[in-house]
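With one protein chain held back, the other chains of the complex are shown just where they sit.
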Amino acid sequence: MAETDFDIKYVANLARIALTPDEEAKLGAQLGDILGYIKQLEELDVTDVEPMAHAVPLANVLRADEVRPSIPQEAALANAPKQTNGLFIVPKIVE
Amino acid sequence: MEYETVIGLETHVQLKTKSKMFCGCVNQFGSEPNTNVCPVCLGMPGVLPVPNERAMQLTALAGYLLNCEVPGFAKFDRKNYFYPDASKDYQITQFDFPSTTTGHVDFEFGGGIERVRITRAHIEEDVGKSSHFAQHSGVDFNRAGVPLLEIVSEPDLRSADMAYEYLNALKEILIYGGISDCDMEKGMVRCDVNISVRPRGAEELGVKVEIKNMNTFSGMRRAINYEVPRQIETLERGGTLVQETRRWDDIAGITESMRTKEQAHDYRYFPEPDIMPLKPSESWLSEVRSHIVELPLARKQRFVLDYGIPAQDADVFVGNVPLGGFFEQAVSGAKNAKAIANWVINNLQARIVETGTTVDELKFEPAAIRELVGIIDAGTISNKGGQEVFSELFENGGAPEEIVEAKGLAQVSDSVELDTWCQAAIDANPGPANDVRNGKDNAINFLKGQVMKASRGKANPQVVGETLAKLLKS
Partner (left out) sequence: MLHELTLSGLTSKLASKEVSSRDAMQACLDRIAAVDGQVNAFMSIDRDDALSQADAADAALAKGNTHIAQPLLGVPISLKDLFCAKGQPANCSSKILGDFHSPYDGTAVRKLRDAGAVLFGRVNMDEFAMGSSTENSAFGRSNNPWDLERVPGGSSGGCAASVAAQECFGSIGTDTGGSIRQPAALCGCVGLKPTYGRVSRYGVVAFASSLDQVGPLTKDVRDSATLLGAMSGHDPHDSTSVPTDVPDYVAELGGDLKGIKLGLPREFLIDGIDPEVRAAFDAAVKQCEALGAEIHEVSMPHTEYGVATYYIVATAEASANLARFDGIRYGDRVDGDDPFSLYCNTRGRGFGEEVKRRIILGTYVLSSGYYDAYYLRAQKARTLIKRDFEQAFETVDALITPTVPSPAFKAGEKMDDPLQMYLSDIFTISCNLAGTCGISLPCGFSNEPKLPIGLQFLGKPFGESQLLQIAHAYEQATPWHTERASL
């Protein structure tokens, strides 16, 4: 757990969050402290311990393949910042 | 230096379910944009996914058809990436514990049978569809959340044509199993192609290039046929290849770089906390297994072997399963399978296509074709009479022998009547008769024609020939 190579620019970019230089400095330092604290998990012997992803041990929770009503187009787009002709409008996708 | 091409495919296939993977919206192509959507597939705040059981059954069934293992534990994961067509900005997929693993597909290629190993086939959700305009793009989420099976092959393919045939075989298997309609026009099958080249005989794989999102098989073949020489030429020029993702430009007929390994996504997979793991029970799996169907290649081999029909005929029955089923019922207990196959393919199939009906809707039983071939072979009716019987069967149903009777189609093989007609023909045509006597065997056909005419087609042509020969030699 080498938190020293924590690169706030890279991670903020992955998370798609623009940070000001001040925020970068402040959050970077705070996250350094937090990662330093989190490092204590290294002490823990987790040999042969199963990872836990869910708080309750359910399995095979499925729904029947039944069609249920969709919502009207108008409702789907009601909150859209920008929409035209039934589509959500975004800046041109290049890829 | 000689190079070897190494190709692996990741094929995405939309599953044939009524509703989407995680919500009740209809799984349907071609609707008005953003009408088959709900808060769940739009990724609204607070919504939760609940997996579609049918999709899980189809996934397991596909696994069995691809000779995969279906493990006792599988789970869903989130694949994180921001993209306008991903409504949650992560895709629910299966990462380290997929629903099926390690199988293979056998298919015909280059005159033999090839085997491509399948790494895994896992379930995930489709994304929305973007359209691009001059200044901006627009997103329709109707497709978002449609269940998608991703079938990952090992790098066992060696050429564009082989990849093409593999895809066709895969498609046929999935259609057979009712897994997917594989309608290319509706974008139900898309694939990513991993291509590398290496000096022939080398163990190590070359630098891998991925071509994303091919939506036609022929486009994929062209893309490989462009990409392989590009890679070889680069190497031969002394250049180096970089691991990258490329895009196929179908109009220009070239591939272009999209991003290199360094710019690759960091997907940050982790277990989907909103969905519980899958532990398929034996009874659930055995229900799935009860839907296993015979695979196309096995069917073809069986038809050729068991019925002794030509491979091309077997191909027809592989391509058209109901017709093949009809044939199998017709041929049961029959002597002349080839003739039955001919009738089913040449006559029945043609009429079905022509009239737009289906095998299920036919007015007669498969046994009628067996009977029909039987009476033709017995000489009771001519081939031409057979056509008439068949037309009647197709249009109104009934039993062939009764139709023959009702229409007076039976051939005359009775020697007294035939003798009379034949003698009359000989007497009326002394020239051709003498020609036959003088060894010009072909002249007998003229006499035969006269007899058939006189009998209004009812004389059995084989018996006519024999009778004429007998009378002329005596």
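Residue numbering begins at 1 within each chain, and the chains themselves are lettered A and B in the order written.
Keep in mind that, in the parts below, a residue touches a chain if its C-beta (ideal position, glycine included) is under 8 Å from a C-beta of that chain, and two chains touch if they have at least 3 such contacts.
These numbers were taken from a predicted model, which means no experiment stands behind them.
Enquirer: Check the options B:236, B:266, B:306 or B:402 and report the residue that touches the missing chain.
Expert: Reading the full complex, the residue touching the unseen chain is B:266.
Enquirer: Just the residue numbers, please: which parts of subunit A touch the chain that's not shown?
Expert: Where subunit A meets the chain not shown: residues 1, 6, 8, 11-19, 23, 26-27, 30-31, 33-35, 37-42, 44, 46, 49-56, 58, 61, 63, 71, 75-76, 78-82, 88, 90-94.
Enquirer: Considering the whole complex, not just the chains shown, which residues of subunit B touch the missing one?
Expert: Interface with the chain not displayed, on the subunit B side: 38-39, 42-51, 78, 80, 82-84, 87-90, 139, 266, 268-270, 273-276.
To be clear about the criterion, only the chains that are shown with their structure count from here on.
Enquirer: Using the average of all C-alpha atoms in each chain as its centre, how far is it in Å between subunit A and subunit B?
Expert: 42
Enquirer: Considering the complex alone, what residue numbers of subunit A touch subunit B?
Expert: Going through subunit A, the ones touching subunit B are 14, 16, 53-54, 58-73, 76-77, 84-93, 95.
Enquirer: With touch defined as at the start, can you tell me which subunit B residues reach subunit A in the complex?
Expert: Residues 17-19, 23-26, 32-39, 42, 50-56, 75, 82, 84, 130-133, 135-141, 258, 266, 268, 271, 273, 275-281, 284.
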